[in-house]
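Report on one structure; see the data block that follows.
Here the complex is missing one protein chain, while the rest keep their positions.
Up next is chain A:
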Amino acid sequence: MLDTLADSVARLARLDHEVLAIAWLSLRVSLTAVLIGAVAGVPLGALVAVVRFPGRQVLVGLLNASMGLPPVIVGLVIYLLLSRSGPLGPFGLLFTPSAMVTAQAVLVTPLIAALTRQIVADAEAHLGDQLRSLRLSPWRRAGLLVFDVRFSLVTAILAAFGRAISEIGAVLVVGGNIDGFTRTLTTAISLETQKGDLALALALGLVLMGLVLVVNAAATVLRAYAVRAYG
């Protein structure tokens, strides 16, 4: 185990262009998916928190449950949709980075929506009466509350990013792990493990964890800066 670890670190020192390209693809796919997830999930979560309608509790339950969507099932469904023999076949998206973005966006949107709903609902418990007394529309109220909790939402977004970049089930099925095209850090780790090159697999794992760490650190710094500047 120690030998393997030492070997891994040695390999990391020789980080070549290929590993960087794989890491960059992972980052690009997951960040794009999270961006889409945030654009769709934040308003959805905020509206569910603010608007009262029949069946709302059921929807909240579903939203919370969908945080546990199995990636491989999402991958399989997207695969069948995007396959040339499926309804979206003519677009030819299967085995492309776009397919991977789609699958990961489907995975993280409910996660972001569910966490946003909780955060906004908590804020509403404090400010809701005031906002309602202003007779603002639900959209307006949701918007104001989201603005109020914007720094807490960073954590929700980071959770979504963590889920996206570390999953393998969905990207493997819809991306196909094509060398130089759809190979991500997680599928590369799996492949090297399969080839029995455990040192290289571990080295790639370190890169993946490093990437997650850097993104989280960057978000924390940005957030601190933003709190000071606009908070």
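Following the convention adopted for this analysis, a contact is a pair of C-beta atoms (placed from the backbone, for glycine too) under 8 Å apart; a residue touches a chain by one contact, two chains touch by 3 or more; residues count from 1.
Note that contacts and distances are computed from a predicted model.
K.L.:
If you look up the hidden chain in UniProt, what protein name do you find among "Cell division protein FtsX", "Cytochrome bo(3) ubiquinol oxidase subunit 3", "Extracellular solute-binding protein" or "TonB-dependent receptor"?
P.N.:
"Extracellular solute-binding protein"
K.L.:
Using the document's definition of touch, tell me which of A:R84, A:H126 or A:R140 contacts the absent chain.
P.N.:
A:R84
K.L.:
Spell out, residue by residue, where the missing chain touches chain A.
P.N.:
28, 31-32, 35, 83-86, 89-90, 92, 94-97, 176-179, 181-182, 191, 193-198
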